[in-house]
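Let's turn to subunit A:
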Amino acid sequence: MILNITAVFLCIAILVMAVIAVIHKKLVIAIIASGVVSLFASIIFLLLAAPDVAMTEAAIGSGLTTIIFFYVLNKIRKESNG
Partner candidate 1 sequence: MVAPIYIITIPLGIAFLIGVLGKSNKNIGGMFMLIALACMSFVSAQWFISFMTSTQSPVYIYTAGFKPPFSINLLMGLNEAFFTLIINIATLLGAIYLYNNLKKQGTNAMSVFLGFAMALNVMVMTRDIFNLYVFLEIASVATAGLIILEQGLKSTSAGFKYMIATGIISSILLIGIIFAYNYSGTLNIDGLIEANIGILKGGAIAIFLILIAIVLELKPFPANGWALDVYQGADSGIGAMISAASASASLYVLYKLFAIAGESWYPVIAVLGIITFIASNLFGLKQTNSKRLLGYSSIGQIGLLITVLGLSPYLGDKFEFIAVTLLISHYLAKAILFWISGIVKAENIKNWSNLRKKPLLVALFGTAVFLLLGFPPFPSFFGKWELVMQLANSGQFAWMTAILVGSFFEGIYLFRWFGYTLKLDNKELPEYKMKLNKIIPPAIFGVAAYILGYYSGTFVDAAKGLDYIPLLFIAFIALINFLPAWVKNSISLTGVILYIAVIFPEFDGDLLRQIFAAIFLGGAVLALFAGFYSKGKRSGFHVVTLAMFAGLAMLLKADNLLEIFYAWELMTIGSYFLLIRGKKSMPHGYSYMMFSLGGSYALIFGFALAFVSFGNLDLQSLSGITIYPTLAYSLMLLGFMTKTASFGLHIWLPGAHGEAVVDIHFMASAILLKAGVFGIILVLLGMGTEASYAKYILYTLGWIGAISALIGNIAASFQESAKRLLAWSSIGQLGYIVFGLALMSHLGWMAGIFYTATHFLYKGVLFLTIGGIALKLGTPYMYRMGGLIKKMPFSFIAVLIAIITLSGIPPLVGFAGKWLFYNAIISQGLYFQGIVVLFSGIVAFLYLFRLIYSVFLGQLKDEHRNVKELPLCLLIPIYILIIAIMIISARPDFILKPIGNYLLAYFPSGALNWNGTMASTGLGYWDGYWVMIIVGVMFTLLFGWLLILNSKSKKVKQFNMVYAGEKPFRPETTHMSYNMFSGYNKALGFFMMPGVTGFWNWMSDILHDTANYFRRIYSGNGQSYAIHIIAYIIIIYLIVF
Partner candidate 2 sequence: MEYISLITGFIMLMIGLWGILSQKNIIKIIIGFTIFDTAINIIIISIGYISGRTAPILDKAVPVKDAVTKIVDPIPQALVLTSIVISLGVTALMLAYALKLHKYKNTLEINKFKDLKW
Partner candidate 3 sequence: MDNIAIKLLFTLLGLFIVLNWGLIQAGIMNKIVARVGKRIGMPVYQPYFNLIKLYSKRTSITHGVMFYLGPLFRLSGGVGMFLFMPLIFGSEYWSNFSFAGDVVLILYFQFFGMLGMALGAGEGGHPYSAIGVSRGLSQWTTIELPLTLAIISIAIQYHSLSFTDIVAAQQGGITHWTMWTNPLATAAGMLAFLGTMGHSPFDLVKAPNEIPIGPPTEYHSTFLGVLRTNAAILHVVESVLFMNLFFGGATSWFELILKTFLIYFWSVFVGVVFPRFRIEQSVSWFLKVPLILGILAIIFI
C-alpha cells in the first residue's frame, strides 16, 4: 500500500521536474531538472521491479547525459561571449 503512495508522490515530483525542465528560461536550471527527472525515473524503475533498467537509467540517464549537456552548454556560452 505504501508502495502506491510513494509511487504517486514520485510521479507528481517527476512531472513537476519535467515541466520545469521544458519551460524554464535559464538553460542550466533546465538541464539540472532533466537530470533529476531521469534520477526519479530510475527510482520508479526500481519500484516497477526492474533493477537492471534502474542502474542503466541512473548511470546513463542522469550521469552521462547531464555531463554531456553541461559540456556543450559550457562551450556554447564560452563561444558566444568569447
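Candidate entries met the following condition: all candidates are chains of the complex that A comes from, given by their letters.
Keep this in mind: a contact is a pair of C-beta atoms (placed from the backbone, for glycine too) under 8 Å apart; a residue touches a chain by one contact, two chains touch by 3 or more; residues count from 1.
Keep in mind the model is a prediction, meaning the values are calculated, not measured.
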Touching candidate - 1, 2 or 3 - for subunit A as found in this complex: 2
Touching residues (chain side subunit A, partner candidate 2) in the complex: 3-4, 7-8, 11, 14-15, 18-19, 21-22, 27, 30-31, 34, 37-38, 41, 44-45, 47-53, 56-57, 60-61, 64-65, 68-69, 72-73, 75-76, 79-80
